[in-house]
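What follows is one structure encoded as structure tokens, with my remarks underneath.
Every protein chain except one is present and positioned as in the full complex.
For subunit A:
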Amino acid sequence: MNRRTFLTFSAGATAGLMITPIPWKLTDDASIWTQNWQWNPKVPKRAIYFAEMASKLDPSGSGVKVAVVNGNAVGVAGNVDHPLGKGAVSTMAAAEVGLLHSPARVRQPMLKTATGFKAISWDEAETILTGKLSEARGEVAMVSGDDTGSANEIFAALVNGLDGSFYMMPGETQSAHKALEMMGGEGRIAYDIENADYVLFLGADALESSGTSTRNARVFSETHPTGKAASAKYVYAGPVMNNTAVVCDQWIQAKPGAAATVALGLSRILMDNGAVANAKGFASFKQNVAQGYAPAHVERETGVRADVLKKIARELAAAKRPLVIAGSEFGQGAGARALMASLGLNVLLGQMGQSVKIIPGAPAVVQGAGSESERYAADVIPFLKGVAEGRDGAKVLMVYDANPAYGLPQTQAMAKAMDKAAYTVSFSSFMDETAERANLIMPNSMTAERYDDLYTPHGAGTATYSVNKPLVKSAFDTRTTADVMLSVASRLGMDLGYASFKDVLQAKATRLGASWSSLRQGKAWTSASASSAQLNLAPCAAPAVRAIGEGTLALAPVVKHNIGTSKVAMPPHSAGSIRDTELSGVQTVVQMNAKTARMSGVKAGETVKLMGPGGEMTAQVYVSEKVMTGVVAAPLGFGHTAWDGFSKGVGENAFKLLAAADDPETGLSVWSTNRVTIATA
């Protein structure tokens, strides 16, 4: 290279340097790398696979698709083919993945010692439980909150084999079993909301927290197409403009727990106008309704204006396929009356076998488990109260898929029962209030990690059955409780007839006549069969349950699944969706309208004390016209003393305010009509 060529070369190099993107690229890279902190988690670079699953955390049983990357569940997508999910992803279904690595998960079996919990092996845990159970024969009790699973059959068979007692957590499913039993029926109540042209929700928050809410919401959507005229009218009657009422075509203000009385008031108007039913017990129903429930009486009792009641009765009578769905505003505590009264009304409307059907319950496949309705027969509230007060002995108390120390009325007494029972075993996946009080925790795997099944939640349209298989490896050293209990049974020398829970599910599929291989792929089985048995209307007109407590205001607890359910605390990914009108800082916010606030002498933003028959809580006041006069609305789901940083110590638990009263006729406790007093704190 001589001097000239060198000059040419260096000129070219300079020009090249000007043109080359390298310096710009380096500057850009510098800006990228200054923000590409090594401690930032890196996202995976693999393909996403989707696998079908029915959510057990979502009380509405919605089916979804779980997105799996590299063996980890990373997300939840809708499944349009699932009859209860219909393509939507509810907050609780999303929590199936959101909670998998929750800081609240119990990571291995734990034994309580004088200094706190210590980790033990599964073998040790099973040995301890087997020993305790064999010593406690005759004084074993188990509580289950799983309303749709066959795991209950294993538990019930084991407990029955030890002469113990088996309880289901209270809720809509128990209420439905009791209502049907009293009316001489058996099975499940199914609502054909898909074909209804007029839907009246009495109390039941059916688009958020009641029944098959995910499916109901999708049907609401189909009947209310965006930008077009609605093909069905939806009406909500209740004390609060909740998630259901806010989108319904009409909201009727009705006091908490008014569903039964409103249903009977409507029945009375219909019968006065000549409605008859060719049903057992009709004469006595008619007579009892005629003795009370005149529109003026109903207005006094429930706050529903007589003219509104008459108008609704006219609309119901004029509709082709009316449907009345009743329940507690917060999914529990209504006992059986609301359902019985609404079934009476549906019969009068000629909708039995049409909009409302009685469909078969799940067939039992485990010997000694008893029938479904037998398992729902006993009321857990008096039992737990008895344990707390030292009246009832429970040498071993086992709790599955439930958090009675948090999510029941008279919360303190329920929590005390956990302490008072000689030995408490929790199968919770999470360190919840009940697990924290347990002597032994044997953590269940989560839905995506275990075999499980889901049979027809309350209010589904037809019988449905889904089977889940493990889609991901267990995040921690947890096991499927049903399998654990099969193993414990065999250690106790009991033969429940199955070696694994999977075999139980397979037997169930066979009994139902469903294809195991398609169930295993996540496809739901459905059946159109319905019972034609006549219901007896005579018990439907029982007088309404009286108010509980002496307070000046009626209490309306409100459930929103993004805040949590009675079993599951707020899922981490929902934390941002909590509204200022539900939580202020870490203080629970209660709502009342301007008139109620004036009457009670409290102001917006003020901290107040609520005193109910079950206990007290402090809260901040938010003034909102979404609540009817004379009512204070309190969100359920806050005030956890266990769980994780997302929910522990956030707000107060409104369950504390509630007290349960017994209702000897139905044999189920009720707590949907509590009253509270309010005072500035």
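Simple rule for what comes next: a contact is a pair of C-beta atoms (placed from the backbone, for glycine too) under 8 Å apart; a residue touches a chain by one contact, two chains touch by 3 or more; residues count from 1.
Operating definition for what follows: contacts and distances are computed from a predicted model.
Engineer: Given the options "4Fe-4S ferredoxin", "Carbohydrate ABC transporter permease", "Glutamyl-tRNA(Gln) amidotransferase subunit A" or "Electron transfer flavoprotein subunit beta", which would UniProt use as the protein name of the unshown chain?
Structural biologist: Choosing among "4Fe-4S ferredoxin", "Carbohydrate ABC transporter permease", "Glutamyl-tRNA(Gln) amidotransferase subunit A" or "Electron transfer flavoprotein subunit beta", the correct UniProt name is "4Fe-4S ferredoxin".
Engineer: Kindly state which of the options A:N160, A:S574 or A:Q620 is in contact with the chain not pictured.
Structural biologist: Spelled out, the listed residue whose C-beta touches the missing chain is A:S574.
Engineer: For the chain that's not shown, point to the residue among A:I325, A:A475, A:L535 or A:V676 touching it.
Structural biologist: That would be A:A475, which touches the missing chain.
Engineer: Just one of A:H561, A:K656 or A:R675 touches the chain that is missing; which is it?
Structural biologist: With A:H561, A:K656 or A:R675 as choices, the missing chain is touched by A:H561.
Engineer: Could you tell me which of A:A119, A:V246 or A:A283 touches the chain that is not displayed?
Structural biologist: Residue touching the absent chain, from the options given: A:V246.
Engineer: Which residue numbers on subunit A touch the omitted chain?
Structural biologist: Per the touch rule, subunit A residues meeting the hidden chain are 28, 31-32, 35-37, 39-46, 48, 67, 69, 72-78, 87-91, 94, 97-98, 100-103, 207-208, 213-214, 217-218, 220-222, 224, 226-227, 241, 243-244, 246-247, 253, 475, 560-562, 571-581, 583-586, 593-595, 624-626, 629, 644-646, 649-650.
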